[in-house]
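Every protein chain of the complex appears in place save one, which is left out.
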Amino acid sequence: MGIRIVATGGTFDKHYNELTGVLGFSDSHLPDVIKRTRMTVPVALEVLPLLDSLDMQDADRERVLAACAAASEPAIVIVHGTDTMPETARVLGAANLGKTIVFTGAMIPYEIANSDALFNLGVAVGVAQTLPAGVYVAMNGQVFSWNNVQKNKAAGVFQPL
Amino acid sequence: MGIRIVATGGTFDKHYNELTGVLGFSDSHLPDVIKRTRMTVPVALEVLPLLDSLDMQDADRERVLAACAAASEPAIVIVHGTDTMPETARVLGAANLGKTIVFTGAMIPYEIANSDALFNLGVAVGVAQTLPAGVYVAMNGQVFSWNNVQKNKAAGVFQPL
Amino acid sequence: MGIRIVATGGTFDKHYNELTGVLGFSDSHLPDVIKRTRMTVPVALEVLPLLDSLDMQDADRERVLAACAAASEPAIVIVHGTDTMPETARVLGAANLGKTIVFTGAMIPYEIANSDALFNLGVAVGVAQTLPAGVYVAMNGQVFSWNNVQKNKAAGVFQPL
Partner (left out) sequence: MGIRIVATGGTFDKHYNELTGVLGFSDSHLPDVIKRTRMTVPVALEVLPLLDSLDMQDADRERVLAACAAASEPAIVIVHGTDTMPETARVLGAANLGKTIVFTGAMIPYEIANSDALFNLGVAVGVAQTLPAGVYVAMNGQVFSWNNVQKNKAAGVFQPL
């Protein structure tokens, strides 16, 4: 029972470095975020290397797959960059792990005003517990199947193929 | 298709009045919240009188029931105070409306630091689209059936009976 | 050299208790606030009992006076509730301590959206280092002398007598 949250970076988890003026990665925000959610279901957080999803290579996607394969929880939420989220979802979808795996992320970093991060995480946590085994993307308040989702970069929203 | 969000007040929607120093109600935050979520599924917002749920009377619960009965959407999220959320859920559950109705709320008002409001709304929006018809409470990252949920006021969390 | 900040409570420092739903006092926010300001001038924080200023008695004002009298710093900022800020300022003004003492506070608690707390603290910290010895109130971006200030409660602003 319980949920595993796998942090892989992405806009959700970016951090503003005040010395360099660069939005990059430092410690994951997810420990704080999880406390804030007041979840009572057991939650295991696994923080993988935090990457901009444009920088993700095959080996990085394999690492995500390995984390999901090794997880004892039947419900997994993957916090991931939006730009290549569908691509990593396809790797997971093809692997057919028999678990409910939900990708989510954010258009605005958690630490920036007006962020969608907390809402998106809520959608993902909810549907990870209610959908049948499979691989999904939860963005914009909607759930997409891994094999029928794309990011419309001009509009900044996810939609079916 | 689409989702109806019914605002009834509760901690989620409380507002600090700087002239009186009282946390009460003013305009609902939900129009701003909905924009922030970047939902692409059609969302209809219905703002009922905003009440502390401790002040809700039978007539107020009947008004919530009437709003749900009249809704054309198959998925409804009700933003409600936590103290009597299970009581209103029982009124809706007994009515057997054939829609997926999910109650949610917050332990910390949306406008106060560290609020769970946005996360809870995400969970509710997600499961309202994935659960079969019925009446549910989504709090603490979990989904409860209307006939098996209570608020543990000492701990500030929802749990089964 | 350096600044002393004396915390006495007031709206600035109120905290929402999620179990009771009451805006009251817990630990002061000022240690976090001071870190956030990135002040490089030495700052000594002294946290007195945190009170709503409507609940302040003569003994409470004497405690504030004693703290200021004992301070080794030439510049003191007092974070105080707005409702009786001018009254405590008169106690300090009459004492003629030969230091620059600036009262400030907030109309919206630090932890609530749209708070003026951080701005007000900035004004107070700035003028505490630039004004001659005396007792002042810094609110609404203005500086008032202790003997010519009142809160206009209907408008929620400070103004001369």
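Brief remarks on what is shown
Labels for the chains are A, B and C, by order of writing; each one numbers its residues from 1.
Criterion: a residue touches a chain if its C-beta (ideal position, glycine included) is under 8 Å from a C-beta of that chain, and two chains touch if they have at least 3 such contacts.
These numbers were taken from a predicted model, which means no experiment stands behind them.
Considering the entire complex, the omitted chain makes contact with A, C. Of the listed residues C:Leu54, C:Ala69, C:Ala94 or C:Val157, the one in contact with the hidden chain in the full complex is C:Val157.
The chain not shown here is touched by just one of A:Ile3, A:Leu51, A:Met107 or A:Val149, and that residue is A:Met107.
For chain C, the residues in touch with the chain missing from this view are 3, 36-41, 43, 107, 114-116, 118-127, 129-131, 138, 140-143, 156-159.
Looking at chain A, the residues touching the absent chain are 11, 16, 18-19, 21, 23, 107-109, 111-114, 153-154, 156.
Just so it is clear, only the chains that are shown with their structure count from here on.
The touch graph of these protein chains is an open line. Averaged Cα coordinates give chain A a centre that lies 25 Å from the centre of chain B.
Centres computed as Cα averages put chain B at a distance of 38 Å from chain C.
If each chain is reduced to the centroid of its CA atoms, chain A and chain C end up 43 Å from each other. With touch defined as above, chain C holds no residue shared between interfaces to two or more other chains.
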